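Complex shown without one protein chain; remaining protein chains in place.
Chain naming follows the written order as A and B, and within any one chain the residues start at number 1.
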Amino acid sequence: MATLHVLSHSPFGDGRFASCLRLLGEGDALLLCGDAVYALQPASTPYASLERLGASTPVYALAEDHAARGGGAPGAGVTLVDYAAFVELCCRYERVNSWL
Amino acid sequence: MARSMLIISRQAPWSGPAAREALDIALAGGAFELPLGLLFLDDGVFQLAGAQVPAAIEQKDVTANLQALPMFGVEALYACARSLAERGLDPTALSLPVELLGDDELRALINRYDQVITI
Partner (left out) sequence: MSELRVNQRPIALDADGYLVDLDDWSEAVAEALAEREGLALEAEHWEILHLLRGFYREYQLSPANRALVRYVAAQLGPDKGNSLHLNRLFKGSPAKLAARLAGLPKPTNCL
């Protein structure tokens, strides 16, 4: 019954990030790409929210978008993925919710 | 059996094309007899506010358009109770009859659909 939520907008722009976290259900996962990888910025408010999700909610980030924005080693619990793994994730979950 | 889809509309009516796009997907899907749900979330609930005068900025009348949804077969209409409360919108004064859902109910709602898109 689980959903993969895909975010691509900056978590500092509007309420998308907070709403998405609120709607995460049991077994759901989060995939950050584009400007959404800024949520991995250490010591930031969005990153603190991600840490509060706990181990039951996997967090993935697209490695090349993360590298392009100068992201270093991601925090514990965040998995960097390439495009092949991105596709694999989209197939693994029952549905994909793209937050356009 | 056609796959069901939940459309989550979370942009204000006049901030850009997003609200119109979500409505167009709903109307087109309804015309093709897809089982659809439409959820108003975040600023999307402003689409339901009464007394809008879109002609003042030369826009189409979203309130009138939304009333057509049931006629297009889209009858599963929902709004996020929290989004309404945060924005001071009176749930009894909305332009469309929607079912109000709390956060837990929203999570359950998403799980009921085969596909979901947030615009």
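Operating definition for what follows: a residue touches a chain if its C-beta (ideal position, glycine included) is under 8 Å from a C-beta of that chain, and two chains touch if they have at least 3 such contacts.
Computed from a predicted structure; not experimentally measured.
Hidden chain, full complex: it touches shown chains B.
Considering B:S9, B:N65, B:S83 or B:T118, the position touching the chain not shown turns out to be B:N65 (whole complex).
For the options B:L27, B:C80 or B:I119, the residue in contact with the chain missing from this view is B:L27. Against the chain not shown here, chain B presents residues 24, 27-28, 30-31, 33, 60-61, 64-65, 67-68, 71-73.
Definition applied: only the chains that are shown with their structure count from here on.
Centre-to-centre separation between chain A and chain B, using Cα means, comes to 25 Å.
Here chain A touches chain B in the complex through residues 1, 3, 14-16, 19, 22-25, 95-100, going by the rule given at the top.
By the touch criterion given at the top, residues 8, 10, 18, 41-43, 103, 106-108, 110-111, 113-119 of chain B touch chain A in their complex.
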